[in-house]
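Left out: one protein chain. Kept in place: all the others.
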Amino acid sequence: MAENYLTASALVKQLGGELRGDDVILTRITSLQQAQEHDISFLSNPRLREDAVASRAGVLIVTEKSAAALVGRTLIITDDPYLYFARVARLFHPLQQARSGIHPSAIIAPSAQIADSCEIGANVVIGERCVIGEHTRVLAGTVIEEDCIIGNDCVIHANVTIYHGCQLGNRVELHSGCVIGADGFGFAWDKQKNEWFKIVQTGCVILGDDVDIGANTTIDRGAIENTIVEKDAKIDNQVMIGHNGKIGAHVAIVACTGIAGSTEVGDFSVIGGAAMIGGHLNIPPKTTIGAATAVSHSIKESGYYASIFPLQKHNDWVKNAAHIRHLHEMNQKIKALEHQLAELNGTSSNQQD
Amino acid sequence: MAENYLTASALVKQLGGELRGDDVILTRITSLQQAQEHDISFLSNPRLREDAVASRAGVLIVTEKSAAALVGRTLIITDDPYLYFARVARLFHPLQQARSGIHPSAIIAPSAQIADSCEIGANVVIGERCVIGEHTRVLAGTVIEEDCIIGNDCVIHANVTIYHGCQLGNRVELHSGCVIGADGFGFAWDKQKNEWFKIVQTGCVILGDDVDIGANTTIDRGAIENTIVEKDAKIDNQVMIGHNGKIGAHVAIVACTGIAGSTEVGDFSVIGGAAMIGGHLNIPPKTTIGAATAVSHSIKESGYYASIFPLQKHNDWVKNAAHIRHLHEMNQKIKALEHQLAELNGTSSNQQD
Partner (left out) sequence: MAENYLTASALVKQLGGELRGDDVILTRITSLQQAQEHDISFLSNPRLREDAVASRAGVLIVTEKSAAALVGRTLIITDDPYLYFARVARLFHPLQQARSGIHPSAIIAPSAQIADSCEIGANVVIGERCVIGEHTRVLAGTVIEEDCIIGNDCVIHANVTIYHGCQLGNRVELHSGCVIGADGFGFAWDKQKNEWFKIVQTGCVILGDDVDIGANTTIDRGAIENTIVEKDAKIDNQVMIGHNGKIGAHVAIVACTGIAGSTEVGDFSVIGGAAMIGGHLNIPPKTTIGAATAVSHSIKESGYYASIFPLQKHNDWVKNAAHIRHLHEMNQKIKALEHQLAELNGTSSNQQD
């Protein structure tokens, strides 16, 4: 799809690393398997070394250590081939620039301030007193309610909804279907009327610079204080962040994860996919939570936590899982056996005396 | 954000409770930590008593029991400070009234009946023969297909989709991105053609009065009969209710929960976040299901059920989880040990005779 071309030597000039072998004209970055003579590819997972050897790629991005097995090939040597690949890919596929202008079908409230360099797509709706920064793109069908402040160079994809009063930093990317600032889930039970009474949600959502939010993810507004996602946090699709949550800087949260209200996730943490994290908890910085893991209490010490029920054939599961319900009893039986055996050994040793 | 002010004495006059101490002019309701002299806050969680003592709030909503530690402060005494707080918050932040009128960009089918007091937002699409009650707000980008009946005082947020033939009671609130009435997941396997044949989904979705539905939640239409959510049920974000489900009155369902088709959840039940409930099950009234808990069979007796795999450090998990696959075997070994020990004890006692 990319129609520009680059040479290996030009890449090294721009991105660093060491070029080893003949210069090559490159038209595409692709996988080891698909690559042809004018393609560049990379080796970061050592398990793919055989694929690298077999690859027809014109240039391979590799570590010094991997280079030994690839003599006679054109290589770019770097400490971090995956990051280097990411940078090359960005050169072949530059970020789409905002096509400045407001589509005639967009409905912009009179008091909204939209920078001239913004791209506002078809059927976009922007509420009163919103402020939208330079070069930000708001794509078709997105609704931004009143009093939102959105920074520069953001990309808000099609059919996003941002409720009133939310704030986005610079270079924020929101994918389609995500909902920022819907009401948190707060109800007080009225014992006399025997019904729920809604707690008005008066906080907002604040997203820092360089935050990415995936498709159909929801981040609720705070009940009293704000829900906050710090800079460079990356959140995948279908994630749910409850009201008053605080997601630290550089955190990565993989798809389908739910984080209940008022929970804090420390900076640089990584939350695996489909993780389920309770409310009012604290996850310390630099913590990793494995995929599909339920967290129901705060974690005191950074580290790698995981907990899933191991996969089994259904028949084995039926046989084994039943015992989970009797683990306490099983443990009591072991204790009783230990006790009896200790007594018996006492007797035995008496007999041997 | 609230620009109105209230006095403590006026609150008590309107909402009940007992005012103790000097009257105070109040401009805001906020947390114990943030509150200043013209703010009102509340103490409902006894673990926050220290925060209440330290709070600079002008007025504290507390129980008689908590009042003892707060002498010299202006207090409002009530049995249920959390509910009282909810009511005060509503006074400071009144529900937004419908700004009656239809935005010129909205597309309303000729046969739809929209009450004059309704607010219909930009780019809303409403199908043939829909009926929408008094003071209902339908916000930007929402699509309501033909033959829907929607009550009074509803709020349907931006970018909601309601499929044809669905019915909403009064005071229903639907948050952005939710989808009401998409087809249930029903396919018959055609053994001869070796392919799926879709079961047409001919039921609808019926939502009772005072139902709340969270952002990006989906409630499928029934296959033959209807999918029903009874009055005052509160459903959080990213919840999935399968076809023909029946959610009882006053039920609360926390985010990310999935409830498969034809399952009934009894009145007053509470379903924790990320719970996974199978199809064709029955959950009795006043049942609590813990967060992240899988329910694969009907529950006979009301109560509090939970079941999550306990969180562990990853290394411990690796060590412990492997044994899950051998619990049956482990149990057999214990039985064998008990048997051997019983025999040995028999032998031993014989020897002692």
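All chains are identified by letter, namely A and B, in their written order; residue positions are counted from 1 within each chain.
Here is the rule we go by: contacts are C-beta pairs under 8 Å (C-beta built on N, C-alpha and C of every residue); 3 or more make two chains touch, one makes a residue touch a chain.
Note that the structure is a prediction, hence the values are computed from the model and not measured.
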| item | value |
| --- | --- |
| Residue, one of A:Ile25, A:Ala69 or A:Ala86, that touches the chain absent here | A:Ala86 |
| Options B:Thr7, B:Ser100, B:Asn282 or B:Gln312, residue touching the unrepresented chain | B:Gln312 |
| For chain A, the residues touching the chain missing from this view | 1-2, 29-31, 34, 80, 82-83, 85-87, 89-90, 92-93, 103, 105, 121-123, 139-141, 157-159, 173, 175-177, 210, 212, 214-216, 232, 234, 236-238, 250, 252, 254-256, 273-274, 291-292, 308-315, 317, 321-322, 324-328, 330-331, 334, 337-338, 341, 344-345, 348, 351 |
| Chain B, residues in touch with the chain not shown (by the definition above) | 105, 107, 123, 125, 141, 143, 145, 159, 161, 163, 165, 177-179, 182-183, 185, 187-191, 194-200, 202, 216, 218, 220, 224-225, 238, 240, 242, 256, 258, 260, 276, 278, 288, 290, 293-297, 299, 303-310, 312, 316, 319-324, 326-327, 330, 333-334, 337, 340-341, 344, 347, 351 |
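Heads up, the rule we're going with is that only the chains that are shown with their structure count from here on.
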| item | value |
| --- | --- |
| Whole-Å gap separating chain A and chain B, where each centre is the average of the chain's CA atoms | 25 |
